[in-house]
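The excerpt is restricted to a subset of chains, each kept in its original location.
As written, the chains take the letters A, B and C, and residue 1 is the first residue of each chain.
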Amino acid sequence: MPKPELLETFPNPYGDRKYEIFMETTEFTSLCPLGGIETDAAELKLLEGGAPDFATIRITYQPAEVCLELKSLKLYFWSFRNDGIFYERAVNRILDDLVAACNPHSMTVVGDFNVRGGLKSIITATATKAE
Amino acid sequence: MPKPELLETFPNPYGDRKYEIFMETTEFTSLCPLGGIETDAAELKLLEGGAPDFATIRITYQPAEVCLELKSLKLYFWSFRNDGIFYERAVNRILDDLVAACNPHSMTVVGDFNVRGGLKSIITATATKAE
Amino acid sequence: MPKPELLETFPNPYGDRKYEIFMETTEFTSLCPLGGIETDAAELKLLEGGAPDFATIRITYQPAEVCLELKSLKLYFWSFRNDGIFYERAVNRILDDLVAACNPHSMTVVGDFNVRGGLKSIITATATKAE
C-alpha cells in the first residue's frame, strides 16, 4: 500500500510570495491488480500483486505554509512498487496524499503511463485550496 | 463495421473531482471506401473494402459516472480494420460511440491521418454534456 | 494560373457539429515573377515564368455545408507549379479560392516558404463567415 506517512515537509521560506514548484520522476512503477491490458492470469502468479506498470509522474503546486521534502517524496513513490493500483486511482490517490501532507494553494498531478496494448494513457487531476 | 458494443466501462473511482483522461493509439487502421487519393479501381479489388488508411487517434475526456475500459477500447479500434470509412466520418463516429458509452462531462477526439497524395489530414471533434 | 475550378466538395457528413479539419502539404511549389531575392534576369529566361519557390501550406477550417475533397485539393495545388505569384498573393489567393469553394464557418491558410537570401517567410491569413 502507498505510505503517505513517509511524506515530510519543511516551512516555506518565502510564504508571502505565491510561487510554483514543479517536480517530476520518470521512475514511477506500480502493479496492475488485474494484470492489465496485456497480461493473462497465469503470468500474474509470477508477481504477488499484478503486472508491472511504469509512468512519469509530474507534480506542480503553489506552496502555502510548507513545502514537500524531496527525499521523502522519493520514498513515498517507492512505496507503490509492489502494490496493485489502477491508473485513475494512482493519480488521484497521489494528489490526495500530497495535498493532505502540505495543504498547498493548489496542486496538479499528472500520471503519464507507458503504452499498454498499443494505448498510451495520461491522467491529470487538480485540487485547489478553499481560500 | 465499427462495433461500439465492444466498449466497456467501470465506475469512476473519483467521480466527485473533475479530472482528465487522455488516451492515444498510433495503430489505428481502416480502409478508404473509394481507394482514396492514391489508389485506382484495379487495386481496390485486392482488398474487400478499400485501400488502407493509418492514423493516430487521440482521446481526451472528463469522466462523469464511468470511465472507458482500456482493453475494450483497443478491441473497438480493431473493429475498424476491414471496413471502409472516410476520415471525417471515422472521427465523428468514434466521438459519438465513446460519448454514448461513457457519457462524459466533455470529450475531444483527434484523428491524425498519414500523408496521402502529399497531403496530411487531422480532424478534431468535441462534444460537451448538457449540464 | 491557379485553377480553382479544379476544387471539388462533398456534403459534410456531420454538419450539425462544429468540428475542425487541418490539411497540410509540404510539396507546394510556384514561381516568383521577378526571380525573387536570389535570382537575376538572365537566369529567369531558363524557366518561362520565374524562379522556383517552395512552401509548406497549412489549411485549418470548420466545415459548414460541404467539405473540401482531398484529391481535388492536390490538383489545385499542382496548378500553381508553373505560374509566377508573390508570397502574399499566393496565400490570400488560396484562402479566397478555398472559401469560395466550400464556404466554411472559418478558415486559416498558412504559407511557410523556404529560405531565400537568408530570410524565411511565413504568411498567415484568416477568413470568417458572416453568421
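Brief remarks follow.
Just so we're on the same page, a contact is a pair of C-beta atoms (placed from the backbone, for glycine too) under 8 Å apart; a residue touches a chain by one contact, two chains touch by 3 or more.
Just so it is clear, the structure is predicted and the values come from calculations on it, not from any experiment.
The complete homomeric complex described by this structure file contains 10 copies, of which 3 appear in the displayed model.
Keep this in mind: only the chains that are shown with their structure count from here on.
In this assembly, the C-alpha centroid of subunit B lies 29 Å from the C-alpha centroid of subunit C.
Across the assembly, subunit B contributes no residue that touches 2 or more other chains. Of all residues in subunit B, only 12-14, 17, 19-27, 63, 67, 70-71, 73-74 touch subunit A in the complex they form. Taken in their complex, subunit B has these residues touching subunit C: 36-37, 86, 88-89, 91-92, 116-127.
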